[in-house]
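Chains shown are a subset, placed as in the full complex.
For reference, chains read A and B in written order, and residue numbers begin at 1 within each chain.
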Amino acid sequence: MTRTPPPATQARPAPARRAKFRQFRTLTTRWADNDVYGHMNNVVHYGLFDSAVNGWLIEQGLLDLKASPEIGLVVETSCRYHGELAFPDLVTAGIGISRLGRSSVRYEIALFRGDSDTAAAEGFFVHVYVDRQTRKPVAIGPKMRSKFEEMLL
Amino acid sequence: MTRTPPPATQARPAPARRAKFRQFRTLTTRWADNDVYGHMNNVVHYGLFDSAVNGWLIEQGLLDLKASPEIGLVVETSCRYHGELAFPDLVTAGIGISRLGRSSVRYEIALFRGDSDTAAAEGFFVHVYVDRQTRKPVAIGPKMRSKFEEMLL
């Protein structure tokens, strides 16, 4: 599977379903999320990805904004848009991990509109853990790795 | 080239240089672009991609927010982050087109910090043109196609 998107008339992989994911988080949309066409601007989806993943990390005790000596730098993100989301929709983000390296982790995230079982958008998000000061990659520690393993898809 | 990002310790393609692109647009950063780590949040890059491409389209007379019977729906976006950007940096976006289909167009965009010749981030952005009412794909018209061809990389 290449990064080159197929023309719209060609088959694309079917949108993800909820059963694919390990954790779910509910997110509210905002008035300013809607663009001039009346739907959620494509940028906002990444803000929801970020919030879902980091919200989960904080809840698990894996991210302390001020004290963590290691931070997760985002090195790559991507999103495919299947259907429209719009304020005031309630959105559920499904999250899981598709790849776990020595210092990197790749999350898969999908956004579901209201009660829908079919993703309106899905994408990924790669964190590389680095030392907060030197910004050099560091190995993911055992506590974090163990939590990440529970999220593997 | 697959969508799976390599581990951070492995080789990644070198960041793009300015000479690769056809058009450039200068964008100012904002205080709120910086996240808790003091650098531009990964989401903001997509807001700059959007602004660079749509700014060019409006300037070329190819996009009229209110009147255009056809609109470009975003079906896929992606970004790789090479280096840090932060407010109050001035950013230059380089843009070009890598693929032009019957109704779709794929833009390549890179963000350069200040005078740097090496991209701090680069990504793509796929528009499919649809009828504003029916949201069915439509063929890109000759005037637009001709402008797009000048942007081919």
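The definition used in the following text is that contacts are C-beta pairs under 8 Å (C-beta built on N, C-alpha and C of every residue); 3 or more make two chains touch, one makes a residue touch a chain.
Here the structure is a predicted model, which means the values were calculated and not measured.
Peer 1: When 2 copies appear, how many make the full set?
Peer 2: Spelled out: 2 chains shown, and the full complex contains 4 copies.
Methods note: only the chains that are shown with their structure count from here on.
Peer 1: What rotation angle, rounded to the nearest 5 degrees, superposes the C-alpha atoms of chain A onto those of its identical copy chain B?
Peer 2: 180
Peer 1: Rounded to the nearest whole Å, what is the centre-to-centre distance of chain A and chain B, using the mean of the C-alpha atoms as each centre?
Peer 2: It comes to 20 Å between the two C-alpha centres.
Peer 1: Can you check the complex and tell me which residues of chain B touch chain A?
Peer 2: Going by the criterion above, the answer is residues 1-5, 7-9, 36-37, 41-43, 46-47, 50, 65, 71, 73-81, 99, 101-104, 106, 124, 126, 128, 137.
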